[in-house]
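Below is a structure I'd like to ask you about.
Here is subunit A:
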Amino acid sequence: MHELNFPILSLITFFPLVGIILIAFTEREDEYLQKWIAFWTTLINFIISLPLFFYFKDTAKFQFVEKINWIPSFGISYHVGIDGISLLLVLLTTFLCPICIAACWSDIKDKVKEFLICFLFLEVSMIGVFCALDMFLFYIFWELMLIPMFLLILVWGAPARRRYAAIKFFLYTMAGSMMMLVGILVLYFYNAKVTGEYTFDLLKLMKLDLPFHLQYWLFLAFGIAFAIKVPMFPFHTWLPDAHTEAPTVGSVILAGVLLKMGTYGFVRFNLTLFPNASVYFMQLMAILAIIGIIYGAFMCLVQKDLKRLIAYSSVSHLGFVMLGVFALNMQGLSGGLIQMINHGLSTGALFLLVGMIYERRHTRLIAEFGGLAKPLPMFATLFMIVTLSSIGLPGLNGFIGEFLIMVGAFRAKWWFGVLAATGVILAAWYMLWMYQRVMFGKVTKKENLNIKDLVPREISLLVPLIVFIVWIGVHPNTFLSKMEPSIKQIVLKYEKINKKQVDMAGINILKIIKGERS
Partner candidate 1 sequence: MISGIQYLKDSVGFLPFLILVVSGLIILLGSAETARRESGRYGSGVAIVGTLLAMFSLYFLYGLKKRALFNDMLIIDNFSLFLTATILIATLVVILISRNAIAKDGAEINEYYMLLLFSSAGMILMVQSINLIMVFLALEIFSLGIYVLVGITKQKKVSTEASLKYLLLGAFAAAFFLYGLTYIYGATGTLDLIKIAKIVSEGQVTSNTYLVLGASLVLCGIAFKIALVPFHMWTPDVYEGAPTPITAYMAVGVKAAAFAVFIRVFGHALPKFNIEWNTLLWILAVLTMTVGNICALLQDSLKRLLAYSSIAHAGYIFVAIVAGSQYGYGAILYYLLVYTFMNLGAFGVVVYVENLLGQKDNIDSFKGFGFRRPVIGLCMAVFLCSLMGLPPTGGFVAKFAVFSSAIKAGYVWLVIIGVLNSAVAAYYYLKVIVVMYTRSETAVEVISPKGSIYNGIGLIISLAGTLMLGILPHKVLEIAIKAVSL
Partner candidate 2 sequence: MIPLSYLLMLSAILFTIGVLGVLFKRNTIVIFMSIELMLNSANLSFVAFSRYLGNLNGQVYVFFVMVVAAAEVAIGLAIIVNMYKNFKSISADRANLLKW
């Protein structure tokens, strides 16, 4: 299979801009035209991105690479490329976007134009984040994503607390990423000091091996940004608010893609740049992840608001992802990566479904529903499938991810695996209970009696998701095989590292922090 010899990644990244321009020139009134434009833009973008998958060679090195000098005086270049880790995430993004547009068809009523522009802009930044191989570029896309998402929540969110949610989301993320900026700069100048070359190029920075104390701090600096984004346990409170207030599409894209930026960041930067620190922090991160899994599940049990519940379930699921990533072995990492995709699909679908009943009933309170399975058989079926996928039923995608993660975790430390497995029980509990309260029993509220079942549009935008949910469940190798080489490369790094020494170094650092300078 020959290399594609045109800048496909840039094309994918910036293609939505075309849509933005077209939409900008349309009359404010004809919203359908705008929606169609947006839809086709995103769909075509997805189609364009498919070759990535087929031309992707199963090797560890970056592919479809483009490199153009941008700010040479700082050694900043426009450098993009993907490997097994980012490939699927890029595809996931391009795949979810048309679905989101289709979903907002009846959801977004006012200011459609601005909405679509915001959204397409968001897509640009998201794809950019996954493609960027230059730290500066990465950071730019990373921050770029803030404003449109902020506006999505602020302008089209649920009136109640959207200001609070939007600002919380923005400031929280920004505070984190600022730390990352510092980290990037330190790394940059350290590299300059050692190699004498001023560059933000990730591939070059990967080559240098940092002294442990530097790794230690940089890990924290990057880690805080990503941990907030994921979100890991203590930093998760922005998520429920953001999810609850955001419009359906916002939630979908937030859960589907934005959260993955955090986990992706961990894999791409922390793991590859600071291996010793990663080993040193492995335990801490894993424990936080496990707390996230169980804690998130507990939170789900007591939520009254569907979206909030799903939001907390994301906390739990991403706990799994983080656990897998920091198992630092083949199974864990592949599980983590595949689970990112799974979570994107299933939670995305869940938010879509919730959005659909929200459109019909204008409430998300579980208490308001009950017995919906009778008036909405189709909805019930799809909802059930997605629910099952998110509680990790074998044969559906969720299971593959969770199983691999737990195996990996178990091999890293047996009790990681065992504790994580309890999450599986809890997941069944809260999800099925939620499903029961919404779907089963007699129809109590009369508003629920005469609500319409899904229309073809809604079904047709859920079906693709479900297709992939099943596909990954039945034949995950299609995707695992793509990411395997890249993961292997990372894992090899870790087989060399001597845990003992790392711990010793860590202890010294702690001494230094305590002020016992030697």
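Following the convention adopted for this analysis, contacts are C-beta pairs under 8 Å (C-beta built on N, C-alpha and C of every residue); 3 or more make two chains touch, one makes a residue touch a chain; residues count from 1.
In picking the candidates, the idea was that all candidates are chains of the complex that A comes from, given by their letters.
Every value quoted in this text rests on a predicted model; they were computed, and no experiment measured them.
Participant: Using the contact rule from the top, which of the candidates 1 or 2 touches subunit A in this complex?
Facilitator: So the chain touching subunit A in this assembly is 1.
Participant: Would you pull the subunit A residues touching candidate 1 in the complex into a rising list?
Facilitator: Going by the criterion above, the answer is residues 70-74, 111, 114, 139-140, 143-144, 146-147, 150-151, 154-155, 163, 166-167, 170-171, 174-175, 178-179, 181-182, 185-186, 188-189.
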